[in-house]
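Here the complex is missing one protein chain, while the rest keep their positions.
Up next is subunit A:
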């Protein structure tokens, strides 16, 4: 079993936290994991992405040329990285900010999730990354939703643990939305 995913957005969307939570969840399920972040020198507003590889055996390259899944949280990420998705792969996009038609590929499965709307409805637009993670887990089975929610404890500093229930809810809603899609 091997899963690789490229999660991309602009700085501040929580792309790196999403990658961390996913990694902790996979590690907790006994898998081998690599998490490789890449971001600009800007703290906010620049591009940010991370590659997570989850494997039963050795991870091998933490750098992935053609990921089987791209999670695109903003239009720029889809424009820049959409062509890299492995044929037969999945593109999970944030339809609140991304126009699915611009991908222009018929060889990947496109799943549109209005992540900003869902997160805002649940009380905080900053939870887009958690909505995305829920959708990813649902579509790939790379990790369980339970492990993801549990991983928040390891990935977040203790002072933020009070936000865990809301974030777990965002994951669940993202998963539901992907299931319907």
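Throughout what follows, a residue touches a chain if its C-beta (ideal position, glycine included) is under 8 Å from a C-beta of that chain, and two chains touch if they have at least 3 such contacts; residues count from 1.
In the analysis below, contacts and distances are computed from a predicted model.
S.K.: Name the absent chain as its UniProt record does, using one of the following: "ABC transporter permease", "Putative RNA polymerase sigma factor", "3-methyl-2-oxobutanoate dehydrogenase subunit VorB" or "Iron-sulfur cluster assembly scaffold protein IscU".
M.R.: Choosing among "ABC transporter permease", "Putative RNA polymerase sigma factor", "3-methyl-2-oxobutanoate dehydrogenase subunit VorB" or "Iron-sulfur cluster assembly scaffold protein IscU", the correct UniProt name is "3-methyl-2-oxobutanoate dehydrogenase subunit VorB".
S.K.: Specify the residue from the set A:61, A:102, A:144 or A:160 that touches the hidden chain.
M.R.: Selected residue, touching the omitted chain: A:61.
S.K.: Hey, which of A:37, A:76 or A:125 is the one touching the hidden chain?
M.R.: Selected residue, touching the omitted chain: A:37.
S.K.: Just checking the interface: what residues of subunit A touch the absent partner chain?
M.R.: Answer for subunit A: residues 20, 23-24, 27, 32-37, 41, 59-66, 154 touch the chain left out.
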